[in-house]
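Below: the structure, in structure tokens.
The complex appears here minus one protein chain, its other protein chains still in place.
The block that comes next holds chain A.
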Amino acid sequence: MHASRPLLPGLIEACHAVIASNADHLGELDRAIGDGDHGTNMKRGSEVVYAERDQLGSLPLPEALEKIGMLLVTTIGGAAGPLYGTLLIEMGRGLRAGRGNGVLVETLPQAVAAVARRGRAQAGDKTLLDVLYAVQRAVLKQSPPAEVAAYAMSAARDTISMKALRGRASFLGDRSIGHMDPGACSCALLTGSICRFLEEFPPA
């Protein structure tokens, strides 16, 4: 076990690293069934949050989450900005409101439901929600981090055989089948990176 590291800046670094090394891959996935900007959009967003990681780490967690969410909304743009932004903003608001007795993962269901409303999407529509629902299920049954990450990646792979019903890819209809959804992919990558960090540096 390593010495403890500040949790939030550490998580931000982990997320920044996984997006930086996968931005091209996300762009390729998005060129296949979308408009090709998911990699550059996610990179832009993660860089802005990364640059502010120390300042964000000094804030109370609910406030930090809301601030990160707002940064993502305004810097990622596209459809992913409001979706990832809504997730974090709602988790922050949930914590602040004392939802789930202040346990972060307990705020997931309502945050994920807010993402679904924002995107007007549901399970099986071939979006990042398919991964979020899998993560939510795994986290609520208290699966260990490695297992949560595996569920997330498997849910992202499951989007390959789906037909897109929401987002730009839905314009392609049946032609969207056979490609992994780029939003589902970034969501699984981020989940994996967060889980690896939590395994290596378990919060006290």
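Assume contacts are C-beta pairs under 8 Å (C-beta built on N, C-alpha and C of every residue); 3 or more make two chains touch, one makes a residue touch a chain; residues count from 1.
Here is the rule we use: contacts and distances are computed from a predicted model.
One subunit of the complex is not drawn; among "NADH-quinone oxidoreductase subunit H", "Multiple sugar transport system permease protein", "ABC transporter ATP-binding protein" or "phosphoenolpyruvate--glycerone phosphotransferase", its UniProt record names it "phosphoenolpyruvate--glycerone phosphotransferase".
Considering A:Ser21, A:Gln55, A:Thr74 or A:Ser161, the position touching the chain not shown turns out to be A:Thr74 (whole complex).
The chain that is not drawn here is touched, among residues A:Leu83, A:Val112, A:Val131 or A:Cys187, by A:Leu83.
Although one chain is not shown, part of chain A still touches it, namely residues 35, 37, 40-41, 44, 73-75, 77-79, 81-83, 85-86, 118-119, 166-168.
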